[in-house]
Structure formats: C-alpha cells, structure tokens
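Yeah, one chain of the complex is gone here, protein chain that is, but the others are all in their spots.
Moving on, here comes chain A:
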C-alpha cells in the first residue's frame, strides 16, 4: 500500500520534470486539475460496485455450477461441463456487447448499463469460478466425506460444514486472482457507456487531450485498487490459516 503511493509520487516527480509531460491536467493543487481529478475519481464507486456485485454473483453461480459437475449423475455432470465450456469460450467484451445490445431484442426488456455489465461480467466469471470450486472440492480427501457421512450428516450439511470450509481456504488465492481480474475487466463495460474509471478517463482525454497523463493516472488508479484487494485477500488467507494452527 504505502509502496504504491511512494511509487506513484516518484513517477510524478521524475516525469514531471521533463518537458514532454503535462501533469497540470491532474494536478490537484490547481483548480482545473482538481476538478479533473475529482472527475476521474468519480468513476471509482462504479468500478467497485460493478466488480463487487459481479464477483459476488459469480461466486454463488460458480458454486451452483460446480456442485452438479461433481455428481455421480452423468446428465448433471454433462450440464455443468457444457455451461463451463460455452460460457468461457465467449470473450468478455463480446459478452458485454451481446448482453447490452443483443439480449433486449430477445427479451424485449431494456436493461441499464450497470446491470448489463454486472450480468456479462458475472456470467463470464462464473465459468471460471465453477472450475476453481471444482478443483478445490476435488482436492478434499474422500475420508472427509466418509467421516461426515459416518456421523449421519446428509449431503448438504457435509458440503456446508465439512467440505466447503476446507475447499474455500484452499481456493482463496485463486478467488483473489479472479477478483483482481474482474476489477480489470470491468473497464470493458466502458464501451456501453458505464461511467466507471476507464470511461471517465476516455471522456477527459477527449476534452483535455492529454492521453499520456490521464491514462497514466488511470493505470495508477487500478494499481492502487488492486493492491488493496490483494492485501485484503492475503489478510483473509492469514486469518483462516491461523484458525487451524
């Protein structure tokens, strides 16, 4: 965290000295720069809200897709497999466009950019979450199921109290990865007009015409956001591990 700010400050100071840069556009000590920074940062809440909603949904859907994939029933396994293969074959950007422009033609309902974005991101990510959950659940030894069944637990309680808590500890780093990925992919929703970080930067570039500084600022915004998420995931990992010590 602290390192990130030092890096950012360093970059500003170093590059600001050479004549090619125009950091004034995002210099918060001048009134116009301050307004620009505020404008850029106003996308932050949408980026966060969009990613957080999408990831929450995709984790739940991913689990619901993974479970039948582990069943002894062939039909269920096939259905789960098909979902994963189909959904993860579609590029996210294509999915965003398809959901926003294409889907309303089928359903007859127009959806807002936010929910279109959430839907596309969550759908796309759920296939990956399903694979992560499947691997995590499969990594739990058979003896754990047998012990749970032997004390008369049913399937649901076995998953809920015995298997998933252990699986989730193991897949936490992979889920952390997906959260980071999702934060970055949320930038694609800018193409349908979602007012998130990337969209704001694009709009500012059009009026200020300082793409180098503005996009660098955008890069740093994502960097900081993602460093915070990484730290959070690591904290969670540590906390869950000490549980077992």
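Basically, a residue touches a chain if its C-beta (ideal position, glycine included) is under 8 Å from a C-beta of that chain, and two chains touch if they have at least 3 such contacts; residues count from 1.
FYI, contacts and distances are computed from a predicted model.
Trainee: Choose one: "Amino acid ABC transporter ATP-binding protein", "Anti-sigma regulatory factor", "Pyruvate dehydrogenase E1 component alpha subunit" or "Ring-1,2-phenylacetyl-CoA epoxidase subunit PaaB". The correct choice is the protein name in UniProt for the chain not shown.
Mentor: Choosing among "Amino acid ABC transporter ATP-binding protein", "Anti-sigma regulatory factor", "Pyruvate dehydrogenase E1 component alpha subunit" or "Ring-1,2-phenylacetyl-CoA epoxidase subunit PaaB", the correct UniProt name is "Amino acid ABC transporter ATP-binding protein".
Trainee: Of the listed residues A:149, A:209 or A:235, which contacts the missing chain in the full complex?
Mentor: If we include the chain that is not displayed, A:149 is the one touching it.
Trainee: If the missing chain were put back, which residues of chain A would it touch?
Mentor: Residues of chain A in contact with the hidden chain: 141, 143-144, 146-155, 157, 161-162, 165-166, 169, 243-245.
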